[in-house]
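I have a structure here, written as structure tokens, and I will follow up with some questions on it.
A single protein chain has been omitted from the complex, and every remaining protein chain is retained in its original position.
Chain lettering (A and B) follows the sequence in which the chains are written, and residue indices restart at 1 in each chain.
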Amino acid sequence: MAGEVLLDAQGLAHAFPLTRTMSVKALDGLSFQIRRGEVYGLVGESGCGKSTAARCVMNLLRPQAGRVLYRGIDTCDPKAFRANRRMLQRNRQLIFQDSAASLDPRMRVGDIIAEPLRLQRVTPPRGTCRDEAAFQMKYVGLDPGYLDKYPGELSGGQRQRVAIARALAMEPELLVADEPIASLDVSIQAQIVNLFKHLQAEHGFSFLFIAHDLAMVEFLCSRVGVMYRGRLVEEAPARELFARPLHPYTRALVSAIPIPDPRRERARKPVEFRGGELPPGGLWTEASPGHFVLEERGDAP
Amino acid sequence: MPELLEVKNLSVSFFTPAGEVQAVRNVSFSLKAGEVLALVGESGCGKSALCRSIMKLLPGTARIKSGSILANGADITHYGERDMKKLRGRLFAMVLQDPMTALNPTMTVGAQIAEAVRVHRPRISRAALRDRTAELMELVGIDRPRERMERYPHQFSGGMRQRAVLAAALAGDPAILFADEPTTALDVTVQAQILDLFRDLQRRLGTAAVFVTHDLGVVARVADRVAVMYAGKIVETGTVEEVFYDPRHPYTWGLLRALPALAGGRDSLYAIPGMPPTLVNPPKGDAFACRNEYALAIDYEEEPPMFPVTDTHSAATWLLDPRAPKIAPPAGGGAVGR
Partner (left out) sequence: MKLGSWAVRTGKKLLALLFSLLALATAVFYISRLAPGDPLVAYYGQRAERLTPDQRAQAEERLGLNDPIWVQYARWWENALQGDFGISYKYKMDAAEVIASRAGNTLVLGGAGFALIFVLAPLLGALCAWREGGPLDRVLCRLGAAVSCIPEFWLSLVAILVFSAALGWLPSSGAYSVGGGGLGDRIAHLILPLGVVVAGHLWYYAYMVRSRVLEEARADYVLLAKAKGLGRGRVLLRHCLRCALPSYLSLMAVSVPHILGGTYVVEMVFSYPGLGTLAYESARYQDYNLLMLLCILSGGVVMCSGMAAQWISGRLDPRVRARDGEGAEP
């Protein structure tokens, strides 16, 4: 479990204004760490702030409070960010959910993959930009024959591979994947998840994997954080979390995962979780090694 | 029990500039009163097109090419818009995937449910209409209905919106409910609630349902029978137990093996190689052959017919032909893990 901390998010808070007087707290003191070579999963209901967290981590959004340390550099500090801009932009890459929307429909696949290289004025390690694009495509399991196709001519799974290849072209250390498989079909999901698993195991990439498909998260992630209303309510190694959820919300979440087995699925009783605001405060306690849970005061573990 | 809905050899095509897309190819199935049939398959396999062609809600570019649809014994294949209007809401109702777009944003939720009630009872009084609307909202588990009637869809959460859509669908006491991925856009916890509501309603009201989904976990929870679709065809059909515990079609095996819950601690998931074929020019023979590791030579030549396994279970694969080699199914027998 030991490993250098690559990314350290500390007390991130952000509220989006809804009207002049009201605002919605997307992040409310969120802290987590990603170690080198691990896949960190972030799960929670829609609107719990998962995507906002991803955008803060990528410096696409400046959190109103808290900071994000990457390799010890405070990326929310404009000065430090400018000083390490090339490194920060190369080392962290983002993959979106909807690759149909995140790829420019008027650019050829090869150009899409090579664009970050050109923007960052990186000499492609494998000859020309085109060679590099072809290499990355082979790497993510796409036929280089698609180099001159447009994203519209590809299927959802192929487009998602293009998005991954574009991210990998910069040879990043950290990949932030915001619901990367949600819009894909079951059999294609498996292909992409296998690819992620391969990248992590064989090449030591670190991931922030944001998803709502809990079964996939359990399969892919080494550690998982459960978010509720902008806060982390529980964090544990994936196996541990799904086997022994402690927080009432996590329990409801885990019990709600459908099991593809009729007899067991029908026997399953989902645990109810009465939503609403979490009480302010709460104690971040370690229930067992590596397994943290946010305890409401006076609540027995 | 009599068949409520019987679809025989139905083929539906979309005529697009790119050519004829054969969305539904020679599909036959039936549905008994009070039964839940799950249609499973990947996107673009024709699940939704099949449902919409039965309700005749397809766009103008689509046409039923052959086959017949019998509802309550009456042949409705060639019904026009006027006749279908009388059936919609009473015989068929529909729930869609995205509750965000399924309600008109400029009308109150109550008004949209009331509208469905009034279609079936045009002479209903104002007070009775309100009562019936409130009753329907209560039925689908929306509490304080009289207060919430006046709310607009954006003031509802996703789960509540889906409940409201369900209430409108149930307004005419439909015999068959087409549910097109009704929980896909919802959070897991909300999905569980909606599925339970769905099952509960279906049991109480005796509504039959066609439940379109790609999530086998959802199928395991709600379905009585399952039909697996691939490239516009039903490739395997049977009771939920038969399909999950004794799957026969290689595609069903692939779907089951691709699930992380069934990975059983392995390092990688099973992934069906390749991609589904386009339906503009479906391949000759078995459409699944080129992704099928158990494909036989005949799969590339001739389409397999439906081979019956039991009275209720059948699959369209040459592996069930008595001359085919025997293969131990790599999937089925229930989930391992958790």
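Everything below uses one rule, namely that a residue touches a chain if its C-beta (ideal position, glycine included) is under 8 Å from a C-beta of that chain, and two chains touch if they have at least 3 such contacts.
Treat the numbers as computed from the prediction; the structure is a model and nothing was measured.
Contact with the chain that does not appear here is found for just one residue of B:Gly41, B:Gly172 or B:Gly254, B:Gly172. Touching the missing chain, out of B:Ala33, B:Leu57 or B:Leu129, is residue B:Leu57.
Only one residue from B:Gly89, B:Gly232 or B:Pro304 touches the chain missing from this view: B:Gly89.
Residue B:Tyr152 is the one among B:Tyr79, B:Tyr152 or B:Tyr294 that touches the chain missing from this view. Subunit B meets the missing chain through residues 55, 57, 60, 81, 85-90, 92-96, 98, 101-107, 112, 115-116, 119-120, 148, 151-152, 154-157, 160, 165, 168-169, 171-172, 178.
Throughout what follows, only the chains that are shown with their structure count from here on.
Of all residues in subunit A, only 45-46, 155-158, 185-191, 193-194, 197-198, 201, 212, 214-216, 218-220, 242-243, 252-253, 255-266, 270, 273 touch subunit B in the complex they form. Those residues of subunit B whose C-beta lies close enough to touch subunit A in the complex are 42-43, 158, 187-193, 195-196, 214-221, 223, 240-241, 244-245, 254-256, 258-263, 267-272, 275-276, 334-335, 338.
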